[in-house]
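Encoded as C-alpha cells, here's the structure I'll be asking about.
With one protein chain removed, the remaining protein chains of the complex are shown where they sit.
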Amino acid sequence: MMRTKGKTNSSERVLRKEERKLQKRIKQQEKYFMSSQWQLMARRLVKHKLAVISFVILAILYTGVIFAGFIAPQGLEDYSATYSNAPPSKIHFIHNGKFVGPFVYRYDTEFDKFRNKIFVENKEEIYPIKFFVKGVPYKILGFIESDIHLFGVDNSNLPQGKDPVVLMLFGADKLGRDLFSRVLIGSQVSLTVPLVGTFISFVLAVIIGGLSGYYGGWVDTVIQRIIEVFLSFPTLPLWMALSAAIPPGISVTKVYIFITIIMSLLSWPNLARVVRSKFLALKKEDYVLAARLAGVSDFKIIIRHLVPGFMSYLIVNLTLGIPGMILGETSMSFLGLGMRPPATSWGVLLQECQSISNIANCPWKLIPVIFVGVAVLAFNFLGDGMRDAADPYK
Amino acid sequence: MVNSVLKVEDLKIEIKLDEGMLTPVRGVSFEVRENETLGLVGESGCGKSLTCKAILGINDKKCKTTGKINFSKDGSEINLLEMKKDSAEIRSIRGKNISMIFQEPMSSFSPLYTIGNQMSEVILLHMTKDKKKAKELAIEALRRVGIANPEKRYNQYPHEFSGGMLQRVLIAMALVCNPNLLIADEPTTALDVTIQAQIIELMKQLQKEYRMAILYITHDLGTVAQICDRVAVMYLGKIVEIGTVHEIFKDPKHPYTKGLLGSVHKIGGNNERLFSIEGTVPLAMNLKDRCSFYDRCVFRDENKCNRPEPCLKEVGKEHSVACWLYESNEPHEKEGI
Partner (left out) sequence: MPETILTVKNVSKVFSSKKVHIRAVNNVSFEVKRGETIGIVGESGCGKTTLGRCIVRAIDATSGEILYLAEDGKVYDLQNIDKKTLRGIRKEVQMIFQDPFASLDPRMTVFDIISEPLRANFKLKRNELEEKVKSIASKVGLNPSYLKRYPHAFSGGQRQRIGIARALVLNPRLIVCDEAVSALDVSVQAQVINLLMDLQKEFKLTYIFISHDLSVVEHISDKVGVMYLGKMVEYAPTEELFRNPLHPYTEALLSAVLIADPTVKNTRIPLEGEIPNPANPPSGCFFHTRCRYCIEKCKTEDVSFVEKKPGHFVACHRADELNLRGIV
C-alpha cells in the first residue's frame, strides 16, 4: 500500500513539474508574441557574439568621449617642452625594495654620445599615482565643471623649478603632451563627427529619398540624376577640394561643422537610394493598400507603415556608413585638411607620423592607429550583426 | 505480397532551438510499395515535407534524425540514414534510384543554362559518359512527358517555358534515370487548375510506363483522391491514419481525417456549412503527454482519450488508425459528418 502511494506521489510530482515547465514555456512564447520589431531585432542581435563584443567596445569608447576631461590626466592645452617626445611612463610598485603602490619616477633629460636627447628615470623621488587628483579644470558635456581627474600623479614632492610630472600612459608627442589624454580628447572629434554627419545624411536621405520614392515621375528622375552626379565624384579628391575651401583661421567649432557637412554631403546619396528603393517596395505591400482602402491619409501611411518599414534597413546602412566617415575624417585631418591644432582628433595626432624618423624613434605615436582600427572594425561588426537582425520576420 | 521499395521506421526529427527541443516529426513509420502511389497528406507544419527531405538526406544541419529509412536497391536493403551525408554512395542513389520533383518548377532550374544542358548533366552523372547518347536520352525523355518539338526545346532556357511546361521538364529530368522511387513534394500546388490536371494525368501514365513507386506529398485532397493508391494522414508529426484511398475517403476513422474530409466542399453537393475542425494546430513545443488531437477532437471521450498518445492499430484490411476510440475493437458509434 505504502509503496504504491509513494509511487503515485512521485508520478504526480513529475506531472506537476511538467505542467510548470509548460506554463513557463507558454509565458515565454507569449512574451515573444508580444514583442515588437525592435525587441525581435534585439533578440537576434544579442545572439550575434561579435556584434555584442563590438557594442561593448563602442560603449567604452563613447564613455571615453563623454568623460574625456575626467579620464584624461592632461588638458587640451597643456604642454611641456621638457617632455617633448617622452616615451610612455613606466609604472613602478616597489621603491628601494619596499612596496609602496603604483608610482612613477620623474624623467630627467640627458644627451647620449650622438647628442640625442634621451629620457632617464630619476630614481630619487617617487611620484605616487593617485585617484581623483586635482588638475586642469574641464567641463563634461559642456556644463558639468570640475577639476578632479580620475587618476594622476601627486606632484606635492616636486622640486622647485621643475615641470610637474605627468603620467603618460602612451608617451608624449613633439610638444610634450600626453598622448593618452590627446587620444581621448581627439576621440571627441573623431567619434562624434561620424555620428553627427550620419545624422545629417540620415535626415537628407529620408527626405530626398522619400520624396523620390513617393512622388515618382519627374521628381524621381531629377533626384536620381542628381544622386548619380554626386556618386560619380571620386570621394577623396572631392573631400580635399571641399576641405581646402574651409577658410583658414576660423574657430574650431566652425571647422567641426564644416567637416561634418562635407562628410554627410558625400554619404547621403547612397542612403537616399536605399530609402527610395525600400519605399517603392513597401508601397506595393498589401498592408499599405489595405490602409489606403481604409481611408488612411497618405501622410499617415508614410509615417505609420513606410518609415517604420525601412527604418531598420536604414539604421543598418547608417551603421555601416560610419566607418567610412571615421576614416574620412582621420585621413582629412592627417593630410592637414580637417581639424587643425590646437583642436585635435585622431587624424591630427597621426600627422606626426608623417616622417619615418618620428615613427622609428617614437613608435608610440602610432597608438591612435589602433584606436581608429578598433572603432572602424567595431562599427563594421555591429552593422553586420544588425543587418542579420534587420528583418526579423523572415 | 508486394515488395516495398521504401520502408520508413520510427522516423524522428528533432531540431534544437533556443527555446528548447522541437520535434516536428515524432516517430513516423510507413512503406511505399512497388508500383504504387502513397499519398502523404497533412496541413502545413505537420512534418510531411521534413519527412520527405529526411528520405533524400537533404534536411538542414540543425535537424537530428533518428530511426530507419530502408531503401531496397537491387534486392538488398540499405538504411539511408546510416550513410554519410553527401557521400558518393548516397548521391548515386539520390538522383538515380530516388528522384524528386518540387513545388516551384522555376526555382528548380538554373536560369543560366539551357534545359538540355541541365538534363544532360544528370544523365552524364548517373547513366552514361557519352555526351551524344545523353542528349538522345534527354530528348527522348522530353518527348515522353509530352513536350512538342523536344529537339528545339532542348536548347531553350527555363524562362522560355511556362510553369506547366517546366514542371513537365522537371518530371522528365526526374524520370530520365528510371528511378525506383519518385518523391513528389506538392508538384502541382503552384499550377493552374487545367495544368494541374494535365500533370496529374501525366504522372499516372508515366507511372504505368516506368513501373515506379511514387511518394506524393500534398495538402490537396482532390489530388490525393485522383492519384494515390494509399494515403497516410499526418497530424503534428505523426501518422494518425493510413489505408487505401477508397477506405480513407469512404470510411475515415480518425476524427482528424473525418474533419479534413468534411472541410472539402464537393462540387454538386449541398451548400450547407462546411464541417470544420475547431481551433488551431497547437505549437509542437507545447504538446502534453496525451493524444495530440485531444483538444480539437469532437469525438473525444474523457475516460478513454486522456492517455498518452495512441499508436497505429489495424482496424481493417490495409487500414490502421492511431486513436484510442478504436482501441477496444468496437466500431465507433458516433457517425456522421
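We just call them A and B in the order they show up, numbering each chain from 1.
Basically, contacts are C-beta pairs under 8 Å (C-beta built on N, C-alpha and C of every residue); 3 or more make two chains touch, one makes a residue touch a chain.
All of these numbers come straight from a predicted model, not from anything done at the bench.
Enquirer: Please identify which residue in A:100, A:229 or A:290 touches the non-displayed chain.
Expert: Final answer for the missing-chain contact: A:290.
Enquirer: Can you say which of B:85, B:208, B:266 or B:317 touches the chain missing from this structure?
Expert: B:266
Enquirer: For chain B, which residues touch the unseen chain?
Expert: Answer for chain B: residues 43-45, 162, 164-165, 192-198, 200-201, 219-226, 228, 245-246, 249-250, 259-268, 271, 273-277, 280-281 touch the chain left out.
Enquirer: Just the residue numbers, please: which parts of chain A touch the chain that's not shown?
Expert: Chain A touches the chain not shown through residues 32-37, 40, 285-287, 289-297, 300, 304-305, 308-309, 392-393.
The rule we apply is simple: only the chains that are shown with their structure count from here on.
Enquirer: Provide the C-alpha centroid distance between chain A and chain B, rounded to the nearest whole angstrom.
Expert: Here chain A and chain B have centroids separated by 54 Å.
Enquirer: Considering the complex alone, what residue numbers of chain B touch chain A?
Expert: Those residues of chain B that touch chain A are 18-20, 283, 285-286, 288-289.
Enquirer: Flag every residue of chain A that touches chain B in the complex, lowest number first.
Expert: Residues 18, 22, 25-26, 28-29, 47 of chain A touch chain B in their complex.
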